[in-house]
Each structure stands twice: as C-alpha cells, then as structure tokens.
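Removed from the display is one protein chain of the complex; every other protein chain stays in position.
And then subunit A:
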Amino acid sequence: MEVIEDNNSKKCIVIQQGTNTTIAGFNNSDLPQCVIPSTYIYDKQEDKMIFGLYDMLDIATSLEDADRYEVFTILDKNGIPYNWEALEQQWNYLFNDVLRCSPEEYPLVITIPSMKKEIDGEVLEKYFSLVFERFKFPVFQIILEPLAITLSLGKSSGLVIDMGSSGCRVTPIIDGTVIKNAVLSSKYGGAFLDYQIIETLQKKLDEEATAVVKGSADDDNNNVNIGTSQIDLRKNTSIEAWLQSNTWIKEFKSTMLQVTDKPLQDVEKHHKEQTEMYIRQHEEIQRYNSTVKDSSNANAIEAAAAANKTAIESIYNNNPLNQKKNYLIKPSHKTISLEARECYKLAEYLFQPNLASETFPLEDGLGGIIGKSIKKAAATVSSIGTTVSTTDTMGGKGHNMGPSLVSLHKNNNTTGKKDSNNGRVSASFITQSTSSSLASTINALKPEQVYAKLLTNVIITGSSSLLEGMEQRILKELSIRFPQYKLTTFANQNIMDRKFQSWLGTVTMSNLPSWELGKWYSKEEYEIELEKGKKAQKQNEKE
C-alpha cells in the first residue's frame, strides 16, 4: 500500500542547524519534532556517537567512568559544519530515530546563520554530497536564518539581532536582501555568559569559604586551611561542563540574570544619588527635630543617634541594587545569594565586555556592533549606483531574495566555464556573485532611508535575548546612537516561539504558495553537474 502522491503538497523537512541546538521537524506543524544539542557524546569504549538530549543527559548525570566519554561539537562558531562525519550520524539519528521517515520522499530545507561572505564552495559541496549522495533527498535548499525570520514576519527589510550561544550577530536586510558586508557578530553570547557565571559564582564561593576559615581561625587556631571552597564549579571534563551549561546554568540565566534599561554605571549613579538625597532629607528632618526638642537628656540623644544610624542603614539597604536574590545550585546543594547589582553586571557584559576583562574591547559590545552594522549597511546601500531593478515582494519570483545562493541558471553562462574543472561540481552550481545580485535587487537608497527601514524593524531573537529587560535595553542603545529616528522593535514574547524563531520562520515561508528564498538544488541537477565535472576532469587529464 502506497501513500497517494500529492503533487501539490509541499511537505518538507526543515532543519535549523544552530551552533548550540539542532531543531528539526516537518513544515506541517508549528512545533518541531526534535530539539537536540548540536553536540554529541563520544563513547570511547564502544566507539559510538551518542545524540539525543536525554541519552546524553543520562550519561552525563550518571558518570561512573569519566574518561570513557567526551563531548564534541559538530559546527564551528559561525554555524558551519566542520565535523561532517558527526553531522551525518546526527542526521541518521534525526531521520531514523525521531522523524522516522525516509529522506528520499521529502524536500529538505536547512537554515544557516548569515555570514559576512558567501558560503564556502567546499562546504556547499560537502552538503550536496551528504544530502544527495548519502541521504538521497530529491531537492534541497539552504536558507539564511535572519532572512526567513524577517520575511515570515511579513517584512522585506529589517535588522535582525540574533543572540545565540556562540555570540551575537546583527544582520541588516534591505528589500529582501542581506547586506553581507554589514553583517557583524561578536563572540559575547550565551556560552560567554556561562563562563562568566561560573567565574563569578566560584569567586563568591571561595570568598565565603575564606570567611568561614577566618571565622573559625579566630575561634581556635588549629584550623588552618586554604580559602577555597569545597565546591568546584570549574569543570575539568567536557562532559561535566556540557551538563552544567545544559542544566542549572541555563536555569540560572533565565531566573537570576537581568538587563538594566541603561548602562549599569548610570543605574548605579542614579541610585547612589537617590540614596544620598534620602539621607540628606533625613538629616534635615533630624536637624529640625533636634532644634525643637530639649537637648539636655543624654540618654535621649544617644537613643536618637542610634535610631538615626539604623535609619540611614535602612536607606542604604533600600537601594534596589542591594536586593538579594537566592539561587540553589542543586547539584552542589548550595544556596548562592547575589545582589541585584551582581546579576545585572553579568548581563551587562554583553553590552560592555570590557567590564569582564580589559582585553575585551567595549566596541564589541552589543550596542557597538548594532550601531556599526546599521551605519555600514547605510553606506553600502547608498553607494550602489541607481541600477534599475525589479524590487520584489515576498513570494514573488523569489530568486533575487536570496543573494547567498542565487539562481543557477542565471549565472551559469556568465561565470560558469572558467573554473568549472576545479572540483567535482562546477563552481557555477554553487557560487554566484553578491555584488551583482545586490545591484539588481536594491534601488539605491539614501542613508537616512536605510536607517529608517532598519530602525523601524528591529527584530530581536535567539535564546540569550530572553534575559529580562533585553528589549528595553536594545531600544536604549539604539536611541543613544540614532536619536533622531523612530524606533520599533519586534521580539516574540512567547519564550518557546523565540527559541524556535528561525525554524518557525522557515516553516512559515515554506508554506507560502510560491517561495524560493534560496535556490532549490535538485538531485538530478547535481548528478548532471557531477557528470560534467567528471568529464571535464577527464578532459583535463587528457590535455
């Protein structure tokens, strides 16, 4: 019995290959079927790769033989696979164990983060071999994540701020085209925060231990001990570190960290001034009271002084930055208390990395790269000559929306021949020129117009953007840099939706009647190209 072939159906498999998480599912549902780490545990004893969240967590939480396992990544920090063998195994797991379907029957769409330059021909070729030769998908498309997000929100222009694990990435999109040389990224993202959290907490624990040692040393001098905590959060093995950042640190980030609405120094200053003002007020009142009251009673004066001291103390304590928050580190069974100030400070590192270490430049902070990206985009777009173009709308002809992988047929004749015999597949099959596609799609715009288009469509996404107060802060950073422009931000308030946004955006796009964000590569075309390549190579050898 065969399922009826429905030619109109556009059912396809969508995989978002993120640096931290891989999300996969069919495009007929707004929930993915599979969300697994983009890492795997290697079992040295069995020579086996272990994928799947719970299988990995199971091993990591019941470690008996620590040396037996190690955690490895599959993608580099830009979201490009480098560990192709592991990627193949991961896909095996995806299709056989979770989606339980045969790849030959479905189109495949994968998303990748935007990049400063074109996707490398070699990478693309490896993808082709994986997709067409190994898994035998009939057709295949690569989509830029920010493009899918922007278009799925019904916008053709936007500034996508994607705060991921390996860093933050800012992508300006004008009229459906990614302005590649204005794509900027920093290495300050979720993983960086994980590290800073561990450092901060460890310092705190060690200090506490020192205090305890000192305290007990005062009592009896027998107790000579070094001031380090029993609890060591800095993990030596990759598997412990992985477990930590996938369990309690994740929770710590979502419950403890907060972003101030303006730079932390300003907030500190504000509260300090407030406190000083309250104290001045208090002193005024005291002075007034003491002039009225009889000052002969020494006792009363003493009592009043004591009361005064407590009052001032309580004013200090009322500073919201001094408020304590408690977190229980479950694996260590230890309560950690941080002042609001400390919680804010950790998140502040994303905007002012120089606060974490002097070697980290301030301009790599999130505010800095956002500002730079916008200016660069404006400069790039406005420098384009007034080439006549067909500004297209979503779901139209489409091929000029995805400048990363522009139509094969168009470029085939122009750039194809000269380097066709370099690899197995002709270069024209996998490359195209950015500048030409850019020129053909975008009308030259004045810098102000570019600013306006981007600033009214600021899209905030990525797991790390879920820190409380992030949206307000980004608005503030933008309003400091572009005071004369109207600002509008878009951030999905549903936590799960924001986490899956790239995947969901791609699903939305793939359900439109006619869509082609990137180019559809087909297995047949690929095979023809492959043949051509082989022939050319033979020819070459003969010559």
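Methods note: a contact is a pair of C-beta atoms (placed from the backbone, for glycine too) under 8 Å apart; a residue touches a chain by one contact, two chains touch by 3 or more; residues count from 1.
In this section, contacts and distances are computed from a predicted model.
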{"item": "Protein name as given in UniProt for the chain not displayed, \"DNA-directed RNA polymerase III subunit RPC8\", \"Peptidase S26 domain-containing protein\", \"Actin-like protein ARP9\" or \"UDP-N-acetylglucosamine transferase subunit ALG14\"", "value": "\"Actin-like protein ARP9\""}
{"item": "Chain not shown: contacting residue from A:195, A:327 or A:485", "value": "A:327"}
{"item": "Selected residue (touches chain absent from view) among A:310, A:335 or A:359", "value": "A:335"}
{"item": "Touch criterion as defined above, residue of A:499, A:519 or A:532 at the omitted chain", "value": "A:499"}
{"item": "Subunit A residues touching the omitted chain (full complex)", "value": "1, 3-4, 6, 9, 11, 25-26, 28-29, 31-35, 53-54, 57-58, 61, 99-102, 105, 247, 250-252, 254-256, 299, 302, 325-328, 330, 333-335, 463, 466, 495-496, 499"}
